[in-house]
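Working notes for the structure below.
Incomplete set of chains, arranged as in the complex.
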């Protein structure tokens, strides 16, 4: 396990809000009962009326993830992102992500570790030569850790989980997506119940594509 | 005053969240202090780093507004909407919006009132003849009231206020936008402080276009 995922904000009483918004369409507000959100949301997901899920949002902080990962993540365009900037931040003490396949192969691991040290060294020496952070960063490898805050509505989160918890997804983004999914299953069980997590393969799937 | 606007959800501690997300970019989290959000956000707005404002959202319920208004409102594309459906809802007892210019001209007002009654009558008679709601609604005028729930992030709200609180905006959407702005000024003063409301002209402006 590499990246760390932390929920830092979420729409309060999100499932009730979704029900409230959704019932506006059918003028069925009087049918809302203390426990009616679960069935209402299950229906919405089955019927493909997913726009209603957009009223609720969640914000995550992701740390100890590589720049490879963030470059993939920000390709999701219906989200808000704030990412640690390699232009403005001094990265001379960077940490890095080591892929499992490298960790398990001693020769690869030695080589990888040495190279990352050389990268750190090159970055520091460029700084000493007066090169600005925004140009010195050109030597920083993909493995360098970044930090990113992402906000997305629940419909978009479902889409991210469909695409990124699949077995074809790259391992680092799949690990992050799975952690996000686990959190969302606790926070809004009715909205994410249909995603079944396969612990063995570290994937998740739903019959209701989003 | 016609439409009613009610805040039904907002990101908790929104200004702190914006500061937290924004400081990620500069790795300046340690500089966050109990009261530092206000200045941090003022800087962000001045510098045009508005994407950080996207992490916080608000949801409004708008009622007693016309279908003219909703047709305009849903043209804003970076929002989530759930609207009372004229396909699914029986509108035989509809209420309507009366423009001020019509209200103040007795002959226009009489004519307008009579016509709206005829519209209600035509709708009801079509229903009695077995026409479905989704086809009977073809007689419903723009004046008929609708109900809509809108969610938008704070950056998009700023954009809506720039465009819709301006004197060129149509009066009904301007009234709604102004009500939303008044609410946001209370809920997130640091994010909306720069909008100055002119009570006389019922408009609002900011030097920082969004």
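Details
So that you can tell them apart, the chains are marked A and B in the order they are listed, and the count of residues begins at 1 in each.
By our rule, contacts are C-beta pairs under 8 Å (C-beta built on N, C-alpha and C of every residue); 3 or more make two chains touch, one makes a residue touch a chain.
This structure is a prediction, so every number in the text was calculated from the model and none was measured.
Here 2 copies of the chain are placed, and the complete complex recorded in this file has 4 of them.
Note that only the chains that are shown with their structure count from here on.
When chain A is fitted to chain B on its Cα atoms, the angle of the rotation, on a 0 to 180 scale and to the nearest 5, is 180 degrees. Between the CA-based centres of chain A and chain B the separation comes to 30 Å, rounded to the whole angstrom. For chain A in complex with chain B, the residues that touch the partner chain are 8-9, 11-13, 17, 20-22, 24-27, 51-52, 54-57, 59, 61, 80-85, 88-89, 147-149, 151, 153.
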